[in-house]
Each structure stands twice: as structure tokens, then as C-alpha cells.
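Written out below as C-alpha cells is the structure these notes cover.
Here the complex is missing a single protein chain, while all its other protein chains stay put.
Every chain is named by a letter (A and B) in the order it is written, and numbering of its residues begins at 1.
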Amino acid sequence: MDSSASVETHHDPHSHADEHEHHELGFWRKYIFSTDHKVIGIQYGLCGLAFLFLGFCLMMMMRWQMAYPGQALPVIGKFLPHIFGPGSMPDGKMTPDFYNSLGAMHGTIMIFLGVVPLAFAAFGNFVVPLQIGAPDMTFPKVNAASFWAFAVGGAIMLISFFVPGGAAKSGWTSYTPLAGIADTGPGHNPVFNGQTLWLIGFIFLITSSLLGAINFITTIIQLRAKGLTWMRLPFFVWAQFVTAFLLLLAFPPLEAAIVMQLMDRVAHTSFFLPSGLVVNGVPMSISGGGSPILWQHLFWFLGHPEVYVLILPAFGIVAEILANNSRKPLWGYKSLVFSVLVIGFLSFIVWAHHMWLTGMGTAVSAFFQTTTLLISIPSVIILSAFFISLWGGSIRFNVPMLFTIAFLPMFGIGGLTGIPLAFNSADLYLHDTYYVIAHFHYIVAPGTIFGLFAGVYYWFPKATGRKMSEFWGKVHFWPTLICMNVIFLPMFLQGMAGMHRRWYDGGQGWGVANEHTIWGLTGFQWNVPISWAAWTMGLAQIPFIINFFWSIKHGEKVNDNPWEATTLEWTAPSPPPHGNFVTIPVAYRGPYEYSLPGRERDFTMQNEPVEPTERTRRKAPAEPVLA
Amino acid sequence: MNNPPDISQDPKEYEEYAHGVQKHVRGYLMVGALLLTFTAITVALSYVDFGTRKANIGIAMLVATAKAAAVAAVFMHLAAEKRLIYRILIFTGFFVLGLFWLTFFAWFDYPTFH
Partner (left out) sequence: MEIPYTVSTRPDTGLWNAKVGIWLFLASEVMLFGGLFSAYIFLRIDAAPGTWPHGLLNVPVGTMNTAILIISSVTVVLAWAALKMRRYNAYWWYMLATITCGVIFLTVKLAYEWPQKFEHFGAFIKPDALAKYEQYLGNERRLEKGLEPRIQITGHLHSQNATEYEIALDPVNADPNNPAMDRPHFFPLPVTDKIATVEKADVQRATMFLPTHSAYFASYFTITGLHGLHVLGGVLVFTYMWLPVSKKLYQRNPEHLANRVEVSGLFWHFVDLIWIFVFPLFYLL
């Protein structure tokens, strides 16, 4: 019989260790360098939440500068220069460079160290093998490698704050030639500078994502339990499957571009530096011949699929919780699956809508406008299917469901406000304004992050055997929801008034931000209530943090299936042991058999055999098939 | 290359399978020789003047594609692979061509002012 060693393409010195299955693993192999998908999922989850909080703190610092430009940060203003260096905030007053680095790192950390590790790697790793009835991922050691690559990349990003010159400050998009020349010259180290470390850290993060994507796709294809056909998969698994493909195929061109930007910075090449480039009045001594636009194409080739990477796992989580708490099957399962596949496909051919202002002609713009508008259709189908799923349901308003229901209109606002941006003519005005920031934050913040919160509250009992406090969950939910809207709704108006993103003074010195009032306040003045809402929202996360850690040991103990859900992860013990299932499950039915007529309970789990008394639309096959 | 009998304990069944593999070995050697020949052809053709440089590039790429196809089909067993692998590769091919073509499209379509 073959050993449990997994096949991989690099050194495998521990293969002999796997043969000793009854050997208790030491602390390091069990909790730190584990190859168990659940441990890895939790590692990703804790790191992701920590980075999310860090990114949030960076934003809270920025919001001070935007509301009260030039004023010293109160209380913490004395300590921050000791952390970030005297050049960052002399006398507690933020310098423009430091503000820019906060902005660039807020974006980078939130997306690549916060949301993606949490939504894709954490939830995916923990839940997907359980939902498909698998004992683990197909490549457990590659899984561990993926996490540690992420950890190294994250560490490098963090270290970049403390090198001379500070962290990267050319936007999370690192547009060249600015990014090519940033953090160079006197006072900067040739390699240990913010932008170069950003690039190096990113290579580790991309490697981590690629390894993870390979694992997810192979696992979903190969390790589905008997009877679990493709159209019986929980929508969450479909969402993660498509997300994995996006990561697999969209990241590498950016990796190529990052290598080239690194070469530009370290080997003094000119991949992205044009001929005749003049910096501070002095012509640069470079070979030239490079193209800044090339960077943008390669960046956004990833950048657009990346935003679907941010939303699809949240769609998946929302689908599960919606069905579970409305006690009825999801409406339009086939449409949902079809839509998520179409989104995945189209997301590769819309990227230039991030480049409307680069001087593209009408023909290519027409192409990208068309594909961009087309991709809004499956998104609308998915959101509509979710809304319709609520109709006629017996809705339970527990904390996961609150976040899930709030997700729907919040994502709706975010998605619909993207439509004007799809037109290059409208975007001529709106590009780089706060309108864009409001649009994408509505999708990621009260969108994806609400989905992630919902997922944390929902799957917490499976990971720990205990529930988080419902009361404190609601204390977390309501202020967060309100603050999200106070923060981002006025930003649409600021953007339409013409206020640019990335102004270090919050618009104080710019006419458009001070000339007109919108609902009684000028654009610049709106920064104040927005900032206060942001700080309040920061406070509202404290109950969540305390609830999370306290409930691990003291939460209400629950059985294996406290939410009375139908999918396979709820057949495993809470928390599941190594190998997940006491007996490998077999699936006999679809994933959302709630309120099935002819049954005593209002839910039927996927591994329950079909009874003759059931009135099902389609006859189940006599023997469960492996397909 | 078809999948072998699953860790078969039956020596006779395996014997037949091994014999099948042997037949493919000749194919590998022939393709190897073909690749070396085509490499020489590529080099030789690059010294022939086909008019424009673009023409030379085109011809060289055609030969390279033929070589790549041989490596993929025979050495990488793609000629007899499973549907799933084909699907993955077709989508990949589509997206990489999309990257090239759409960037090319954007590169050369820009507004001109009269």
C-alpha cells in the first residue's frame, strides 16, 4: 500500500515520518509547521485578521491627516515617530511621504495580507476539504509551504516600514516610472528600501497564492466524496474553485512584471523607464526604451481578476449562510454556478478599464467597455439569486445572518456604483477621485469583510466546538454597519465634486474641495464626520476581538451541527480530528435540502440516504456515483 | 501514455504494459532526432534573407511552434491525455493569447489629433 506521503516536486525529507501514523507529533510539527489543512487554515485566519487590523490602523492614522491636516496626532503622535522613524512624523505631524506610504501599505496589506489570506486561504483551507468529504488537501506539505511563503512575504512587508526611507509609497499599484525611482538616492539602501522590499515580499506572496491555488483546484477535482457530483457541491466550493483559477492564471504576469521592476531598481535596467526620463531636472542615466504602460497592462492583468478573488469567496460564504438561515434551498443554484464561471472567464479580459486615462483609442476602449459591462450581468444574477433566496424563507436573525443580509444591499451599492466607471467617458471625470474609493470600498468593506465576519461567526463552532456570544456579535454588527455607511456614502459625493484620492492634505489646499457644499458641508469638511465614523468603527471591532478570543475557551459549548446545516462539514466532530471524518461520508443529495417535504426535520444533511417517502423533483441514483 | 494498471501485483498484466511502453521508446528517440534536425533548420533559415525581418521572425516562430508541439504531444504525453488537462490548457492558452493580443490592440490603438 502506498504511504501517505504526498507527491510534490521538491525535497521531501519527511516522507518516512508520515509512515509513523500513530506517532504523536511534537508541538512544532502539530501547531507551527503543521501540514493539516485545518491548522493551516487557522494560521492563515489569525494572520489575516491581524493584518486586517493593522491595515485598519494605518487608515485610521491617515484619516487624522485628512480631517485635520498639518495637526499633530493626539496621544499616539508622540510615540509613532519612535516606531516609524523621525522622518515620518516630526512633532507628530505626518509628512507627505509618510502619508503616501500609509496609503500604499494600507491597500497592499488589506488586499494581499488581509482579505485574500482570510477569504481564500483561511476559509478555503479550513472548510473546503470538510465540505467535500476529504481527509485533507491533496498536497499537505505544499499547503504548509504556501503558508510559510505568505508569512515570509508578510514579514518582509512589515520590515519595510523600518528601513531608511520607510515603506513603499508609490501606491499599492506601484506605477512606474515613479515606483522605479522611488526610495533611491541618498539616505536609502540599494536593496533594503521600501519599494524594493515591497517587490521582494510580493514575490513570496504570489508564490504562496500559486501553491495554494494548485492545491485547491486539485483537491476539489480529485477528492470529492463518493456521490458528490459537481452540481451537488456547495456554492462555497464552486466560488473557491473559480477563485483558485483566477489566482493561478492571473498572478504570474504580475510576477513577471515585478521581477522586471526589481531588475529596474537593482540592476538598473529600463523595462519600465522611458527614454529621455528626467528626474529632478537631471536626465536619468539609463538605457531607456522601456514602457510605463507595459507595467500597467501587466499589473492590471492581475489587478482585475484580483478584485474577483476578493469577492467570490464572500459570495460563497453568503450563499451558505443564506440557505442555512432561511431554511430553504438557494434559489437558482444552476444560475449561480454558471454565473460564477462566466465571471471567472470574463475577468481576464476586462483589465484595461483601469487604464481609461492612458490614451487608448476608441476601438480598444469599446472592446473593454463591452466586456466590462458584460461582466456586470453575472454579478447581478448572483446578487438577485441571493435576494430571491430570502423570499418565503423562515429567516433566523442570528449574527452570521445579520452580516449576510447586510452584505446584500451593501454589495449592491458597491456593484451598481461601478457601472459609471465602466464607461471611459464618465471615468474621465471620476478616475482617481473619491468616487472610485467609495465604489470599491463598498464592495470590499461592508461587502467582503461582512461576508468574512459572517463566516467567522458561522464556522467558529466547527473549529472550536463553542459558539461566539450572540449579544456581543450584535454589539459588533450594528455600529459597524452604520459607520461603514457614514464613512463611504459621502465619499461618492466628494468624488463627484472632483476631490482626488491620494491628496495628502485631504483637499484642504484644493479649490474643488472647498468651493461648493454638498448637503451643507464642503468636500474637505466632510472628511471630519467620515474620520470620526472610521475611529468609531475601530472601537466597534473591540467587542469582536474580545468575543473571538474569549469564546475559544469560554463560549457556549455546542454539538457538531449547532446551525442545523446540511453540508458535509457539519457531519464531522467539532473540532474535527486529523483525517476529519470518523467514517468517510457519502453524498446522496444536493447541498441545500432544507424544508424537504415528507421529512420530520426542516433540514436533511447531504450524507443522508434518500428515503422512498421523499418527494424529490428528480430521482436520486440508486447507487451513489463517484463523479 | 495510458495510465498503468493500478500498482498491479499481476506480473503478466504488467509485462504487457511494459511492452507497450517499450514501443513508445522508439517514438521518443525519433522525436528527439526530429527536434535536433529542426534546431539545425532554424539556425540555417535565420541566415536566409526572406525580405523583411518580420518574415524571418514569422518563419522562425513557425518552426519553433512545430518543435514545441512535438515536445508537448510526445514527450509530455499530451497527445493521449485526459480531457481535464486539455480543458485547463485551452483556457490557459486563451488567456495568454488574450494578454498578448489585447495589449497589442491597446498599444497600437491611440487617438490621433487632426
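Going forward, contacts are C-beta pairs under 8 Å (C-beta built on N, C-alpha and C of every residue); 3 or more make two chains touch, one makes a residue touch a chain.
Just so it is clear, the structure is predicted and the values come from calculations on it, not from any experiment.
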item	value
Displayed partners of the chain not shown (whole complex)	A, B
Among A:Gly290, A:Pro378, A:Pro461 or A:Gly495, the residue in touch with the chain that has been omitted	A:Gly290
Touch criterion as defined above, residue of A:Ser270, A:Thr404, A:Thr417 or A:Thr448 at the omitted chain	A:Ser270
Footprint left on chain A by the chain that the document does not show	1-12, 15, 21, 135-136, 138-140, 142, 210, 213-215, 217-218, 221-223, 248-257, 259-260, 263, 267-271, 275, 285-291, 294, 297-298, 301, 578-579, 626-627
Residues belonging to chain B that touch the chain removed from view	3-4, 6-7, 14, 17-18, 21-22, 24-25, 28-29, 31-32, 35-36, 39-40, 42-43, 46-47, 49, 53, 56-57, 60-61, 63-64, 67-68, 71-72, 75-76, 82, 84-85, 88-89, 92-93, 95-96, 99-100, 103-104, 107
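Here, only the chains that are shown with their structure count from here on.
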item	value
Parts of chain A lying in touch with chain B, wherever the complex brings them together	2, 221, 245, 249, 253, 293-294, 297, 301, 345, 348-349, 351-352, 355, 359-364, 367-368
Residues of chain B touching chain A in the complex	7, 84, 91-92, 95, 98-99, 102-103, 105-107, 109-111
